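One chain of protein is taken out of this complex; the other chains stay put.
So, chain A:
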Amino acid sequence: MARAVTSRRKLINTTAAWAVGLLIFFPILWTILTSFKTEAQAIAAPPLFLNFDWTLENYGVVMERSNYARFLWNSILIAGGSTILGLLVAVPAAWSMAFVPSRRTKDILLWMLSTKMLPAVGVLYPIYLLFIQLGLLDSRAGLIIVMMLINLPIIVWMLYTYFREIPVDILEAARMDGASLKSEILYVLTPMAIPGIASTMLLNFILAWNEAFWTLNLTSVNAAPLTAFIASYSSPEGLFFAKLSAASTMAIAPILILGWFSQKQLVRGLTFGAVK
């Protein structure tokens, strides 16, 4: 009897999981479907699900009207650059917090995280002025720095959690075996932390890719990434839903594919250390 209950429960769980999954995925699915409709069908009431005239016209218009490749390249540079820069700062920081903690380490970590609770718009004005003064407005370098800084707390936290899982005995053994600090980090710590470092990189890349507030406010033409590309298709009047959907689909496609292939690492990265 116990088995019957288990399999029924399993069925309920599976159904519920699929339902929640589809609910979360629905907006993305709807965007993709809308991108294949005509502007008139996009706002039809009742909404059309699959029974419409499929068309690639929107994609044609979008490709014709804007330089997708440049936006894509900017997104890759900004997300990739801020991720690499972030790791260069965060690996040593997380190493020292995990292996030579001081009495204040916990406070520092919490303080770092608390900066994520500040509404971004609260610091927009000072940062905007700074950018004008430093000539960083609408530059990739400027955005890389801002992205790195806003995601740094998360990178440090994730790496810290990973490093904490590595037994300190092993690092001490390396020290006893004559390894310098450099050798210890290079030959012992890093190979053991590679899964953690990889999932941290991935998550940070996605966060930076999707970030819209700073990219929209600090760029105009030269450094504008895909988020700005999408925004350029929303307009106060006229029919634009289908074209906006086509632009959105093109913007999320690369990251969606990346996420799909690395979902295992992502889930592990986000839940690491949660259960022990």
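A few remarks follow.
Note that in this section a residue touches a chain if its C-beta (ideal position, glycine included) is under 8 Å from a C-beta of that chain, and two chains touch if they have at least 3 such contacts; residues count from 1.
As a working rule, contacts and distances are computed from a predicted model.
Going by its UniProt record, the hidden chain of the complex is named "ABC transporter ATP-binding protein" among "ABC transporter ATP-binding protein", "Lipoprotein", "Quinol:cytochrome c oxidoreductase iron-sulfur protein" or "Glycolate oxidase".
The residue touching the chain not shown here, chosen from A:P47, A:G60 or A:P167, is A:P167.
The hidden chain makes contact, of the residues A:V123, A:M192 or A:L207, with A:M192. Of the options A:S183, A:N217 or A:S232, the residue whose C-beta touches the omitted chain is A:S183.
The set of chain A residues touching the chain not shown comprises 167, 169-170, 172-180, 183, 187-188, 191-192.
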